[in-house]
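Heads up: the structure comes next, in structure tokens.
Selected chains from the complex are presented in situ; the others are not included.
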């Protein structure tokens, strides 16, 4: 038992906000495989069940923490607990996104605009802010923001998603420029594709073709490789697409 | 008197949200010069005094309306009044920006993040939303969003400004893509320079060199020329810089 506790303390910690059944699960699994302890943070433990199970195959050090991405204080609190109970976070992955429902720009409500901003930008900042001081003092750490091509262009059908991801990209660049010199690797990951996850399978319906969607495990592998970059040659903005994908930009 | 009332009704209306002493004044003056009626909208009438005076040199049709850019409902209300009292808006210029104070990313408060978003994005949408249905029904109208190079890159010293302007650009692109086909010209104006206005003169201090700052009247002239573009050859994103400016991107 002492041995296990010791192991918990010594392992590096990877915290994932938005650890659901899609990319969250694949990321949890990938970092667990390389001996990270995993802190999985979502609104409900059931929503993270798949990620908990997947990471559990590789390490006993998997813990769930509750937070609501629309409320930055809950994110701060969850990450304080992670730090106190599991150790300082070495890798933070902010993997939340708001509802991806289509609407014409004129149909946006002010409430939906605020919610998107809270989830995409304020919550991302709350997560980063919770781990940055420690990373800066150690001159070491990695922060990933899961994003999309929507961060690069507006949309007549998904304006909320685009507004949120643009803001997230601005946040990511600002943090990278400010704290890269302190040894913190901040990475905006632009997924230029749809992911092969249950939500997208439904959305594609009869046209579903697994080769046209990005495999979450492959995406997680490319996150891992970005984490492995030496600090003298970092990428701060990464695009990922399946080899069969038509570029959307 | 009947003549004046008739004139008020017949004149095209240009509404400027954020009609202060800098670019707002120059824009008011420029559109008044070409026989537009001017609706100037700001937090306080004294803040718009310079713009009211400048436009008044060209037309008697200058009216002030009160709104607070941090509250989208006040913008909606102001523009409803404009429409009822002056006629439908032909040109809308959203020229607000939040405080331009420097801070490190880690020093951003959640409150300041929300305020910036409200001023830069939600307020801009409130303004656009107030005039778009009428413009769409007439298949005619122009909406300008005053923006900056900050909309294209993050900043280690002014992250709030960047996050706000990125969001504004996403909004502008989304509206342009959605309603261009309905004859509405939506334009994001990226000022790649500091403006020669009192605030910037102070900020530059002893290094102030008027040739290094953009002349507001010249900038207003380029807004006017963009307004004159035929709909079969529109620009939706415009960059403006003084000829002596080093490109910042």
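Read from first to last, the chains carry the letters A and B; within each, the first residue is number 1.
The rule is simple: a contact is a pair of C-beta atoms (placed from the backbone, for glycine too) under 8 Å apart; a residue touches a chain by one contact, two chains touch by 3 or more.
Worth saying up front: this structure is predicted, and the values here are computed from it rather than measured.
A.B. asks: Quick one: how many copies does the complete complex have, if 2 are shown in place?
C.D. replies: Full complex, one repeated sequence, 4 copies overall.
The rule we apply is simple: only the chains that are shown with their structure count from here on.
A.B. asks: Which positions of subunit A touch subunit B when the two form their complex?
C.D. replies: Touch list, subunit A to subunit B: 72, 104-106, 108, 110, 113-114, 117, 121-122, 125-126, 129, 132-133, 153-156, 159, 162-163, 165-167, 169-179.
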